[in-house]
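Heads up, one of the protein chains got dropped from this complex, but the rest are sitting where they should.
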């Protein structure tokens, strides 16, 4: 047995869900057909550490179709969809992922995937690449390069690169415009609200939703919260982002002030300790608190626990903490990514583009093998245009093209008035 | 045994969910405290036929607290939450409801609840009251009155009244402004979209959402669909509603035209055959079709079935129909109410007002016992103002009050220019 | 001379503007063609008192085309468009209206229009009809009926009717659904914001807009303010309206609290003294204050003046008041209707429906001559449906029609489950 999953019996159910996802991921399916012919990953061994969802499975199948051997672990203790994990295992993928794994199991799973001696790594949050660089340094020289899916992971890798600690090149998939300006905004926005609804079923209309962070993910959450009728308050540390939130019609204030006003809180910052003890102490009875950032440290859960006289799970993923004095705070999915642990993560349509970028980034690393320095690279702009064009075509949308005369005008700087 | 539920073992889980719901229904809880003292339903026997959800349980408990004996059945084959049903049974309520009951069982359940010989009836869609009027006419003379929760049911009852067929008075709870202008708009809007997300997890952004009907429910769906980034097309039969949809920024056209454009269809009309064979024939591959109206006849499912070469359930509540030629249409929850059968129904906060209206309507019927003709009655405007005021207070909101001078101005018609 | 206007030389400019308006009022033009043939107002004399705008002129022309003699005055000292007034005078209409008339001139103008001994009156705010009932009682017996355009006027007339003071029947044109649910919402919403922009050119994005009143007009203003990026706070006296504002995502509070938070204030209440001295005292430096309700008493301007150490007009319609301590408050168009005095009033497209209703209401009064009691009447629902249908057709929009089978279903109350 070369896998560890919750229940292999869930494989059939998982396969149907993957089929559903694939029917919504036409760009990735298009690349798969191409890769079947061109085999751009022939001979490569890809170790991946990324949320095991119905969208990830089509990515893995695409890498396999491109000629790669693939091993996989989940990148978050609570985000694995057990039926998908089973389906992948049943198809012969060495996968080590189940919902609810503990931290020790989490790193064990990564280590298992590295036994294949990868030539390429794929990360979501940089835990795999950091494991290679710390516990498995000997692998670095064998690895052509890696990719990274998230803002948080890219931030971590840039810090490593600045320190001279990065040992092989990494493609910042997150920074592709067809990734961050879509997945992070529209994907996170919808799926985070979805996670809140599934774990609480509360009415958004008329609620005060406090969104910490007005980066792409936070902007998505604020936009969708408003779209469902909530009044949104934004907290920020950057004046530039704060000003954008203002002009987008949101109220901006410090968390110290917002804490007493919010009905629902969602953190999307990439920073720890965004909501801490003094904030819980100020909250209204019944406040709901969750996180959609990569790690579970944005909300200081140990402080919440130590302030509480009791706690119990009222609904799946919805834990009630009773504070001294009787007020209740509800923490969703242990402060883990509410969109993945509370719902199903980003919709297939938006992962279609993110994972098309992943596929192309890996083939790019294979193609440029040995020519790149150990730095963080961006994907070429042309790839964005090509993927966006593909996506539009699959949506049945045609757009204008410049005439020759117009192209000439574009390059002519003499016309004025 | 005085109940029939799916699994009584789910009672504890159900009780926790009810607790969660009650924490979000402060107006109903306020009335319950009052009723405990005043016992306005002492001696009454209430037979109810309404969706068995975590919000209905607090209503039932409130009626019991007010002194009533209560028996209950679900008003839709797919809307019962089995853990709530179990919790109510465990508390001694004669309840006959489980998810997935067939039509025969549906009417059997209603008949069971009538064995208590009710003095009051409570309906959602008028199936209970119609059963009394058709199969249990002997009960009519014993019944003081009934209440009705939905637009569809009130429409049905008004037709009965016009025909002279109505045998006892009915309060049109649906027509209370604190009901239809809240529950039907904000409740149905959010919960229907929620049902679509839970059964499909598709990205709303960039999709064409076709909403059939621009009544309160349809308007809610259109508003929330747009709020999640969909482009909304509305179909209507009333020029007045169509014009409102236009001025609200939506595109309006015939279903015959919209059928080929939609990615997602939702019916909210109260009318049968809104989507029929020629519409399915025109749809894009992958179209998702669902209903949020009371009955499952808005989408002509027999026609869809007869046009299909195969079908299978890809995800819970999401059935794929493959048409001749290969195109696929996805029908959600068998065309039943997508918000109740695909998600959890309206959020507690909005049912708080609807069920406060229900409670007050029943106490009103009890109080006016014998003085009302067999007609459809509206609730008094004052009740709306009182409930809205209560709700605001529980939300911590204070509003302006007129000064004496202003009140005088309001009644003075001589001031001009 | 049978008119009094500012400058008859503006007639040609006015005629072009009327042509522009008529090109946007297809429903009224449709009725005019019909009336030319049927002459439903033959022999009638209509005295009107309503804002003299480029949309009113097409109404007057339509009444003339229907066979009526017409005399006219403006219903607000600051709302007359002088070029339109001139164009009407040049066409032979006895019109008495210019921008900036004082209160004495205002009533003089009404009195002039009554010299024709009208058989029908048309009001916007009820000043004409009140003049008839107070200063020209002898005319009452000659008058078949009147119409009223506004919420405020209908409110005044209902108070008169309740008091037994109303001497002839009045059609509440305002209460036609094709009027209040369009003109009052979409018309007032856009035109009030337009008035603010023309008099201030301030950026709405990021501003706090306080809207007093969440009736149809206030809802329109709140919706459009948000649409331009403002954060909207609503004040209300009705808990029901306050709750709707909350669920629409607006913040609700008392004016005493909002006064210190607003950048822009707009009153839309129909009530006097909505913004008074203690509110001015609390405002931020630079606050902009305006009114879109019918009368100029919603903002207490005498109090503002007595609190100010100086004032000056910085831009047309934008007067700066400097308070003790140096803070500045900007009052727009003397607290008169900001949409009419600061911009051009409601767009033609929406007045198309309002004035089609006016035309039909007058023909209805003529037709029912002598059969109606002196009460306030509503227009028939069928008229709404007909006008909405006409409007849709002129917009090129087709909608669904029920099949016979569906009509049968609609009336059948036996189908259930």
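All chains are identified by letter, namely A, B and C, in their written order; residue positions are counted from 1 within each chain.
Going forward, a contact is a pair of C-beta atoms (placed from the backbone, for glycine too) under 8 Å apart; a residue touches a chain by one contact, two chains touch by 3 or more.
What you see is a predicted model, and the numbers here were worked out from it, not measured in a lab.
A.B. asks: Touching the hidden chain in the complete assembly: which of B:229, B:293, B:317 or B:389 does that?
C.D. replies: Of the candidates B:229, B:293, B:317 or B:389, B:229 is in touch with the missing chain.
A.B. asks: Using the definition of touch stated at the top, determine which of A:114, A:157 or A:202 touches the missing chain.
C.D. replies: That would be A:157, which touches the missing chain.
A.B. asks: Which is it among C:202, C:282 or C:323 that touches the chain not included here?
C.D. replies: C:202
A.B. asks: With the missing chain put back, one of A:140, A:271, A:307 or A:323 would touch it. Which one?
C.D. replies: Answer from the full complex: A:271 touches the omitted chain.
A.B. asks: Name every residue on chain A in touch with the hidden partner chain.
C.D. replies: That gives, for chain A, the contact residues 76-77, 103, 106, 125-127, 130, 134, 155-157, 159-160, 163, 165, 177-178, 181-182, 185-186, 235-240, 242-244, 246-247, 252-255, 271-273, 295-297, 384-385, 388-389, 391-392, 395, 397-403, 405-406, 409-417.
A.B. asks: List the chain C residues touching the unshown chain?
C.D. replies: Missing-chain contacts on chain C: residues 16-17, 19-20, 23-24, 54, 186-187, 189-190, 194, 197-198, 200-206, 224, 226-229, 284, 286, 312-315, 318, 328, 343-344, 346-350, 395-396.
A.B. asks: With the missing chain put back, which residues of chain B would touch it? List them for me.
C.D. replies: 205-206, 226, 229-231, 243, 246-251
Simple rule for what comes next: only the chains that are shown with their structure count from here on.
A.B. asks: Taking each chain's centre as the mean of its C-alpha atoms, give the chain farthest from chain C.
C.D. replies: Most remote chain from chain C, centroid-wise, comes out as A.
A.B. asks: Roughly how many whole angstrom separate the Cα centroids of chain A and chain B?
C.D. replies: 36
A.B. asks: When you check chain B against every other chain, which residues touch at least two of them?
C.D. replies: 186, 395
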